[in-house]
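Not every chain is included here, but those present sit where they belong.
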């Protein structure tokens, strides 16, 4: 059975804003989560909040891209992410590749050096942007890593592919072997846009997608957790993800 | 050209409740169906209805699972299904596997013995439950049958996969060779749920799914047949299914 986390963004920006991520993290743990993912973009006072969250989180999610607009490695952004993860005591840092492009290949060696100095593991996530979320963008990135001898794993977000017109099943088949962390997310299509929903309410072939991904890596809930009894809602959703990974 | 049947549930529980399955079966035959599938869950007085339906039906659909909660073979449920099929003069009995699990493997030999005593053929259907409708559940079951030397065929319901987040095209590719009966069903996605619709109104890639299934086995309509002129509606839908299987 893999560890099951809650990405704290699941409680919604408003709720997190009202209560803070410490409150949310404690609720998640109380509901039975193995750990949480702390969200950089939802921190109001990082210097106070991150130390307070120490020990509760195993992943820090940075909102910054690894490569800046134009294709230069953003070492400072990486450093900030690593520092936050270290403060949290989180073993993993999740980032998107940002504006990685052909001209960025040379910077992979520098990235490797920077990562050699830290016990924190960097995981690359597919987001909802063309440069950092399409299948060719991620394949090109991981192929370049292979050539550079850089062994990076992936955070596979099941839902984000839809926003880009990608087929999540195809993406899972191509990238499955890279995946070390799964963001569970259901989707529904409103007339003009995609929205994130609990996995069991998804209109996507989510069960087939999950099956194409490694079962033993950590899984995080990253979809709206809403309800009068937030603890019960969170407990139920954790049970669902665990049941999915317990069945053959 | 395969035989085309009407699953009598297509007329809706209310209509069947009002008129009975005999009335519905006669309407189906009058509209040109080769035969019908009688639904156990819609019988009110089985002892009277089943003999009256004799000769019209080639399939009896049992609402009971073959394995009971906990994983024990429900021989009594199977016996009831076989008896109903026999009374109908139906060559086939359709059931779901229910709570079949690893601990149930040993009961396959007993199932085989029970089936050896009857000319009725048991067909396993994918339903809308996790234990009896997901691809791994059905693969595990049929693999266990292979090991036990038990040759069972499948009723492939085109629509049910969607309710479980499965990809029907993948399921058809994996299970196609097992299929001896097809339940034709279109689906549409309402904001929060799937609904069954006539096949030509389906939002799924239904034509590609059908193509991955054997063309020569019996096909049944199992989607709402509704309209002021039910005979004409039924005739039209039968013609559609026949046209699908007549074109290359």
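Just a few scattered comments:
When the chains are written out, they are named A and B in that same order, and each has its own residue count from 1.
Just so it is clear, a contact is a pair of C-beta atoms (placed from the backbone, for glycine too) under 8 Å apart; a residue touches a chain by one contact, two chains touch by 3 or more.
Keep in mind it's a predicted model, so treat the numbers as computed, not measured.
Each protein chain is a copy of one sequence, and the assembly as a whole in this entry counts 3 such copies (shown in place: 2).
The rule is short, and it goes like this: only the chains that are shown with their structure count from here on.
Centroid to centroid, with C-alpha atoms defining each point, chain A and chain B lie 41 Å apart. For chain B in complex with chain A, the touching residues are 130, 134-137, 140, 161, 164-167, 170, 189, 191-192, 194.
Those residues of chain A that touch chain B in the shared complex are 169, 188-190, 199-208, 211, 243, 247-248.
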